[in-house]
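One chain of protein is taken out of this complex; the other chains stay put.
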Amino acid sequence: MRGYTAPLTPEGRSSIVPPPPWHFSGEMLWISYRADPDACRALLPAGLTLADREANAAIVFCEWQWCGDDEAELHDPERGQFREALITLDCEYAGRPVARVPYAWVDSVVPLVRGLLQGLPKLPGAVHLTRAYEVGRASSRKAPGGRFNATLTAQGRRLLTGAVEISGRAAAPPALATQPFVHTRHLPGWGALPEQNDLVRSKVSGVEFGAVWHGRAKLDVADVEGLEVAALAPLDVLDGYVFAYAETLEPGGPA
Amino acid sequence: MRGYTAPLTPEGRSSIVPPPPWHFSGEMLWISYRADPDACRALLPAGLTLADREANAAIVFCEWQWCGDDEAELHDPERGQFREALITLDCEYAGRPVARVPYAWVDSVVPLVRGLLQGLPKLPGAVHLTRAYEVGRASSRKAPGGRFNATLTAQGRRLLTGAVEISGRAAAPPALATQPFVHTRHLPGWGALPEQNDLVRSKVSGVEFGAVWHGRAKLDVADVEGLEVAALAPLDVLDGYVFAYAETLEPGGPA
Amino acid sequence: MRGYTAPLTPEGRSSIVPPPPWHFSGEMLWISYRADPDACRALLPAGLTLADREANAAIVFCEWQWCGDDEAELHDPERGQFREALITLDCEYAGRPVARVPYAWVDSVVPLVRGLLQGLPKLPGAVHLTRAYEVGRASSRKAPGGRFNATLTAQGRRLLTGAVEISGRAAAPPALATQPFVHTRHLPGWGALPEQNDLVRSKVSGVEFGAVWHGRAKLDVADVEGLEVAALAPLDVLDGYVFAYAETLEPGGPA
Partner (left out) sequence: MRGYTAPLTPEGRSSIVPPPPWHFSGEMLWISYRADPDACRALLPAGLTLADREANAAIVFCEWQWCGDDEAELHDPERGQFREALITLDCEYAGRPVARVPYAWVDSVVPLVRGLLQGLPKLPGAVHLTRAYEVGRASSRKAPGGRFNATLTAQGRRLLTGAVEISGRAAAPPALATQPFVHTRHLPGWGALPEQNDLVRSKVSGVEFGAVWHGRAKLDVADVEGLEVAALAPLDVLDGYVFAYAETLEPGGPA
């Protein structure tokens, strides 16, 4: 019985998630902001501390294309595209800067399961980002004055709304976007099988940033009854960024 | 940090899957059939043997409503409904009859993740079943002559097609529907974290069958290039059943 | 070139909507309420007057199965099921009681287009209703104490939320549910083709009500920025009803 994940089968070609490495290319709308530091700290596992600079958090909306080494997903694009939104916190672990994701949302099943396997706490949600096309008026422009918008709807509610109006090229991508992730690979117990809670460090290679544009941002986190994410609503919205990004992800080691 | 699954949060109300027990009520379209015994055996883990009676397999289409103990999902039905299709094999384990699911498909995220946690190898798919309503012509009837149809579309293909034409009441539900499941809770390794492969026995209580109707069945498993499920296509299609079913599911012990 | 709707083809089997009559069977959650009479009147075309009794409006959540005369949709249930929410106003036309639908939402394309053809102003939306199954705890019960819930999400927002707690059997269905519809079949102009605005009367036959249960209701219409439906939010929520319903719909005449 073979396969990277269930279902395991004689030929191993039926797994819901194909084996790593996974290659990702996409577009990001990144909004740096200040969240309530205590609310951030309440979401950190032991060992991580909040690097509480002015911007201690970011909300990121992503449109991704991905594939395994055989590029099968590029040839059948129904399998190789998804959109994601996530909140990332600027942290330190063992004296070094890291990023920590307390919440993520994704619009399809394969990346959701892959997230759980690597410790990314993904929830289902619908994400949309304005796109820049080469021609025409129904297109945002990566140029001064260009406007990009993004939304997340989860559990039937518009939960996150973000916008960036570009003022110019940024000197560099946001620092938090270059820090490795420390995730918790958590699995509930099941009968005699014990709960698992492993701090893991992400392992990426082939990181590429396209041209990074930045500008003034807007950001809203809705206060939906019963959803805890409202605790991370912005106290202050800082810079917004728009850029293409790529990476290759492999299983990481312990943090 | 609390919660049954990720995301873990201060209040523990953000988990993608709420804690068990989970209560299920629904409608089943069940088709018993004979699959190639060697193809069935090739999908069994060590310890399970195929109980190779005339009907050694069934394909089941299900429409479910579910909730936790607080019934929150019944009050917000967007969260509490899903549809599922699965193949189940008639097996023995440690000398006793059990059921084994080599493939399952489900149309939404929460039951898919819950399946992986308990060892049910769920894949994404769209399932539809004809419904019986109390009145009108656009309704199937649970009565002689009543026709029920069901389909599964996965990866953009119509993969499973089933139909039952009711001839009368059955003396009992299909025996395989009453046998406990033995699943494999499989998780791939992640860096230094080892692969897991645990045989687990399902633990259900509160099992109820509604009136069980049966009749002549049709069943098709499409031979889609690259999908291994075609190995379980029917050699012979046997009885079909239509019935309501309920159970409560808790974490099971080792098999 | 043949067909009931586009695409017209040599064999006429490719139309998005098959030809009438259409048969419908389903479950309704019906909530009678009082809306602001001026807001109701502002939505009525010339000729219709508001019958301004205590309950002048209802919000109805519906789960439908439908088919044409050949029952093809019952045999391929992916095509024959949808869910709908609508607001209906208690009106008079030419001295007789009628119903008028200012807004409707539906979760799939074929019934949306069919709605436009007959003058039902359907918008896209996701509708969910609690279901009653024959067995189990994850099921509402059509019996005193039974609770039924329903929601509508449109444009990424939870727009309508309704609930009924059953107190007993009703003597009759709500009167408004038995009044014929007067719709406006509206089509915008297109170049030299003129705008159309035709008042049409619905023509139904084969109306059947299942057992009608009623009880205390809750109803919320969200005030989403930019959406005009908030003008019809309830001033007073009256009885709620739960019942199965069936009808056959044919093209109606002028009102």
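All chains are identified by letter, namely A, B and C, in their written order; residue positions are counted from 1 within each chain.
The rule is short, and it goes like this: a residue touches a chain if its C-beta (ideal position, glycine included) is under 8 Å from a C-beta of that chain, and two chains touch if they have at least 3 such contacts.
Predicted, not measured: the structure shown is a model, and the values here were computed from it.
Novice: Of A:Ser32, A:Gln118 or A:Ser140, which one is in contact with the hidden chain?
Specialist: From the options A:Ser32, A:Gln118 or A:Ser140, the contact with the absent chain belongs to A:Ser140.
Novice: Among C:Ala58, C:Leu74, C:Val110 or C:Val221, exactly one should touch the missing chain; which is it?
Specialist: Considering the complete complex, C:Val110 is the one touching the chain left out.
Novice: Thinking of the whole complex, not just what is shown, which of A:Asn56, A:Gln118 or A:Thr153 touches the missing chain?
Specialist: A:Thr153
Novice: What does the interface between subunit A and the hidden chain look like in terms of residue numbers?
Specialist: Per the touch rule, subunit A residues meeting the hidden chain are 23-27, 64-67, 73-78, 80-81, 126, 128-131, 133-140, 147, 149-151, 153, 163, 206, 208-211, 244-248.
Novice: Using the touch rule from the top, list residues of subunit C that touch the missing partner.
Specialist: Counting over the whole complex, subunit C touches the hidden chain at residues 1, 4-11, 13-14, 16-17, 19, 42-43, 45, 76, 78-79, 102-103, 108-110, 112-113, 116-124, 155-156, 184-193, 198, 200, 203, 226-229, 231, 251-254.
Novice: Suppose we count only contacts with the excluded chain; which residues of subunit B make the list?
Specialist: 126, 151, 153, 156-158
The rule we apply is simple: only the chains that are shown with their structure count from here on.
Novice: Where subunit B and subunit C touch, do the two copies share over half of their residue numbers, giving same, or under half, giving different?
Specialist: Subunit B and subunit C contact each other through largely matching residue numbers.
Novice: Taking the mean of the C-alpha atoms as each chain's centre, how many Å separate subunit A from subunit C?
Specialist: Here subunit A and subunit C have centroids separated by 40 Å.
Novice: Report the inter-centroid distance (CA atoms only) between subunit B and subunit C in whole Å.
Specialist: 33
Novice: Give the residues of subunit A touching no fewer than two other chains, as numbers and ranges.
Specialist: Correct list: 156.
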